[in-house]
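Okay, so here's the structure we're looking at.
A single protein chain has been omitted; all remaining protein chains appear in their positions.
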Amino acid sequence: MNFDDTPQEAEYRAHARKWVKDNAPDDLMQEFAAAEEIRDRDARTAQIVRVAKIWQKRKADGGWACLSWPREYGGRGATPIQRVIWDQEEGVYGALSGPFAIGQGMCGPTVMAYATEEQKRRYLPPLASGEEVWCQMFSEPAGGSDLAGLRTRAERDGDDWIINGQKIWTTGAHFCDYGILITRSDPNVAKHKGLTMFFLDMKSPGVEVRPIKQASGHSGFNEVYFTNVRIPDSQRLGKVNDGWNVSLTTLMNERFSIGARLATGVPEFFEFASQTKLADGSLAIDDKAVRSKLATWAARSNGLKYTAYRAISALSRGERPGPENSIGKLVAAPMTQDIAMYALDLQGQMGAISRDDATPAGKLYQTLFHAIGMRIAGGTDEVMRNIIAERVLGLPGDIRVDKDVPFNKIPTRGR
Amino acid sequence: MNFDDTPQEAEYRAHARKWVKDNAPDDLMQEFAAAEEIRDRDARTAQIVRVAKIWQKRKADGGWACLSWPREYGGRGATPIQRVIWDQEEGVYGALSGPFAIGQGMCGPTVMAYATEEQKRRYLPPLASGEEVWCQMFSEPAGGSDLAGLRTRAERDGDDWIINGQKIWTTGAHFCDYGILITRSDPNVAKHKGLTMFFLDMKSPGVEVRPIKQASGHSGFNEVYFTNVRIPDSQRLGKVNDGWNVSLTTLMNERFSIGARLATGVPEFFEFASQTKLADGSLAIDDKAVRSKLATWAARSNGLKYTAYRAISALSRGERPGPENSIGKLVAAPMTQDIAMYALDLQGQMGAISRDDATPAGKLYQTLFHAIGMRIAGGTDEVMRNIIAERVLGLPGDIRVDKDVPFNKIPTRGR
Amino acid sequence: MNFDFSDEQKQLRDQTRRFLSETCTTKEVRAVLEGKHKFDRAVWKGLADLGLIGVAIPEEFGGAGAGRLELCIVAEELGRALAPVPYSSTVYLASELLMLAGSDAQKKAWLPRIASGDAIGALALVEGIGDPTPRSIKVSARDGKITGTKTLVPDGEIADFAIVVARGKAGDDERGVGLYIVDLKGAGVSAKAIETVDPTRNHAEMTFNAAAADPLGATGEGWATLTKVLDRAAVLVAFEQIGGADRALEMGRDYALDRMAFGRPIGSFQAIKHMLADMYVAATLARSNAYYGAWALSTDAGELAEAAANARVSATQAYQLCAKNNTQVHGGMGFTWEFDCHLHYRRSNLLALSLGSLTFWENRLIDEMRKRNAA
Partner (left out) sequence: MNFDFSDEQKQLRDQTRRFLSETCTTKEVRAVLEGKHKFDRAVWKGLADLGLIGVAIPEEFGGAGAGRLELCIVAEELGRALAPVPYSSTVYLASELLMLAGSDAQKKAWLPRIASGDAIGALALVEGIGDPTPRSIKVSARDGKITGTKTLVPDGEIADFAIVVARGKAGDDERGVGLYIVDLKGAGVSAKAIETVDPTRNHAEMTFNAAAADPLGATGEGWATLTKVLDRAAVLVAFEQIGGADRALEMGRDYALDRMAFGRPIGSFQAIKHMLADMYVAATLARSNAYYGAWALSTDAGELAEAAANARVSATQAYQLCAKNNTQVHGGMGFTWEFDCHLHYRRSNLLALSLGSLTFWENRLIDEMRKRNAA
């Protein structure tokens, strides 16, 4: 048991480290941080994407973009563990590539699995190099946890499909060039059996992107409306009505993010408690109630870290980590919410102040709202528990009353 | 808003208080407490029942037994609020009547609703006066939360029924004279539709009572085995195959116990924390971690107390309290378990000692095991949450895959 | 035993609820949230016209002369409706302080104006991070002038007068702390808006620069007076919280009944059912504890401090749980600005800190339990 690289891994790490050192984008990081201060959403986005593209292109030129992809599609055929080593060495600079995360992490693998060779050679390299940005359009107002309940229609019209409907929670739609889109192509069959996947140009006529205002007041996501949008059948991914299986490729890649650092709120709370005095003049971290809570949170946070290390070790042995890695978000999301509430409480009435530089726990204030989304995005706490119960522990699935029922016969209102 | 009696209530209370004062069974209480020290189960039970019968008979002679029952069946036709006032005035002495609780609280109302007039006049007065003791035989190894899944068979044989099967968790079966029994009379129909209720003499040939050893090592409950036990059809309660509806009468009365004091562990923990010093020499109750936990527990415990007061107020206005009173056990049971574990923890390694007079939290040690049963008896935590969700909040019932399936076609093994 | 409100009080509840359901929908709440106004004047005026601001103010000072139980009723409805009005500052705090410690002249000067809705009051107490203690009070009151900064004053921007907790004598203990009435329209007062988790309630940082101050009661008695009024106010805030908790529970229940997933209402899944059951349990316990607080408040019982702390701990936990779980039940919709879930999430987190943190009230509950047991 050790934390050491194998000789090959060590060599790869040295190589990556040198490249990062030689190409360190500290200037870009400053611009990236400065963008956070820009209040206008479009201007802020523009600056973030501009900076991201510079760094991504630099990585692509150096051979570090999408490095586990085949060379012919813009990668370098790296192993999963090499990918992890790169991520570790890229470190904080990895944040710069945020705008490409979904495109490269989810759309790319789907295109790779289902597009024609010609399409792959056309679309994957610029996706890898950041020259073109992709988004993923799955969620709908009526299809959240029940993704297959989606209603966006695709109707065949000659060599094209006509799309009408609405997607929601689309990250980056407002700055993306392309997107993958799942639609309902046959409402007369059971819900999983009538879906078809496409990719499309986000500038297509009839596509309208609108920002969603979140509970916090910020706008990080979009709604995308489709009005008679025309997609050539050649941009279909997978077979007609086989979109559910195609989407599983995409989603499997969503959950396959080993060692991705989830915000747990623990370091922030530790720092806060180490600096903040309570009403009786004592330091918060000397308070027994604070210590007891922090110890539990710290142990859970540490547990996530070392669970990721175990997964990396499995990768290093050439194994593929399983669904047990889905515990990360389930542990982190509600915990950050609890931590934020407790940090506010320890400050008394001043804890209510929302300007994040105004109070010692200001950063934790933002978590109060961030946690709401974190507990839902990519599967609610309840869905994650179901996944663990069913896929890890082998317990039965929920009873499916809509199984084998034609989609258009499934009730849409509870009462 | 006040805690005052109406003039009528005050008069009733004064009357009850005087009687209790004049007849105070302090001598019986001593014998009752002494019985706890007797290790032999039968001898202990015999002493408890003997003492209970003396007090119950005294109450019956004074007109205070089952006082809400009609006079012709041994009661005095009191209102529900008068019953509550009596319970308050009887106070700690009420514990003496423990052996009659199930018979008077559950069997009596069922007999009253379904037996013949002759039977009622024969059986109810001695049940009220404690001269005859009754038990309730519903639960089975295969029918816990799913009571209607029971398997004890009743087969018609002329004017009799022949009973074969097994009941479990039968309180008091070893000292009871009579019992009510629910059986499966028709396995070919859906499970709720093939049940029939009876009452029987517990001395009937073929009835065998065996103690159950609990997780704690104690034996408070019994299994009851039936081997070709013969019950005359005249002892049937309700119609053939209508036993499910009859059982609802019984169970409704189980849950209708207003203001019944549930052990929450809070007073014991408060006393413990006020007396126990921690490793740093400080009193536990001065420790911030202890205070925070205790405050939450105390507020929940107080909440139960004042919820009972609200129910009593509704009774006083002539209203019938609803299913919202089922929160008591759901709140108290897991809380006592948490409190017990925490009390043991605060004592360090010595907390593990099981002799209840050996450590300051000795009483709380017993709670560790008591809580296991409390979280299950009369409906598990999960069943109680379902009841609240469905009957109070109006949410849909669970999907019933065994609805309308003949009982003998329902699978009995999960894999 | 009649551990419930009277029929007349229930009528008051119905009347208040009707008024608020007509004039104070979430449309009005959102107008304040989005900064269109600093509070809702129409609701405030309506409350005054119905006699609800001065409900507990004696008739001789222009009020309705009813009791504290009626205040509890109104508080619950305001909490339920998320009313964006300075009721707690003006009524639970300023008005109660005046009634408890004010001279006849002071009462005559302010109470009628409060009752009529013409004067909004505020309590200027907090001077920094943490729950206030006598030691934390540095703002000074000398020669009838107040100087210093109060870092967070609820309704500070919209109030007409404030009761300022200030140090009237040297030292750092309770003996030097007094209460002072400051007319905020006078010289030497400035207020800067502070945005909090719940912008539907106004907050400001207030700086006093030799502002004219009228002592309310004797210096040295200020802290004791304040403590007593905070206990009373705690019961009333608990009623706001149980009103909010009930509403959040209803919202969650309704959404769970309507929203379909996998061909079923999501309320048919045990994960959702049990989440809602837990909310119901917390809300019920909190309501019962609030009722006990109401009894102690209305009778000025010796148990008030314990009952108030008990009510606050229970109500804070219940409202936070209900608001948080309601948001979770709503899934992605709960994460949008458009749905009302975040309004309760915001308010629950604001009220959790009002008049002192959960930790503060937990400690107060234990202290009072010990006192009672020692007695």
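A, B and C are the chain letters, set down in written order, and residue numbers restart from 1 in every chain.
Quick note on the criterion: a contact is a pair of C-beta atoms (placed from the backbone, for glycine too) under 8 Å apart; a residue touches a chain by one contact, two chains touch by 3 or more.
Quick caveat: nothing in here was measured; it's all calculated off a predicted structure.
Chemist: Going by the contact rule already stated, which one of B:1, B:209, B:266 or B:344 would touch the omitted chain in the full complex?
Modeler: Going through B:1, B:209, B:266 or B:344 one by one, B:344 is the residue touching the chain not shown.
Chemist: Can you work out which residue in A:23, A:97, A:119 or A:292 touches the chain that's missing from view?
Modeler: A:292
Chemist: In terms of residues, what is the contact footprint of the unshown chain on chain A?
Modeler: Looking at chain A, the ones touching the missing chain are residues 1-5, 9, 270, 274, 285, 288, 291-292, 294-296, 298-300, 302-307, 309-310, 312-314, 316-317, 324, 327, 330-331, 382, 384-386, 388-390, 392-399.
Chemist: Identify the residues of chain B touching the omitted chain, counting contacts across the whole complex.
Modeler: 139, 141-142, 144-146, 149, 168-169, 212-217, 276-281, 289, 337, 341, 344-355, 358-360, 365, 368-369, 372-373, 375-376, 380-382, 385-386, 398, 400-402, 405, 410-415
Chemist: Even though one chain is hidden, which residues of chain C still touch it in the full complex?
Modeler: 269-271, 274
Convention: only the chains that are shown with their structure count from here on.
Chemist: Give me the ID of the chain with the smallest distance between its Cα centroid and the all-protein Cα centroid.
Modeler: C
Chemist: Which positions in chain B are in touch with at least two other chains?
Modeler: If we look for residues of chain B contacting two or more partner chains, we find 288, 291-292, 399.
Chemist: Among the residues of chain C, which ones contact at least 2 other chains?
Modeler: Counting only residues that touch two or more other chains, chain C contributes 256-257, 264-265, 267, 272, 359.
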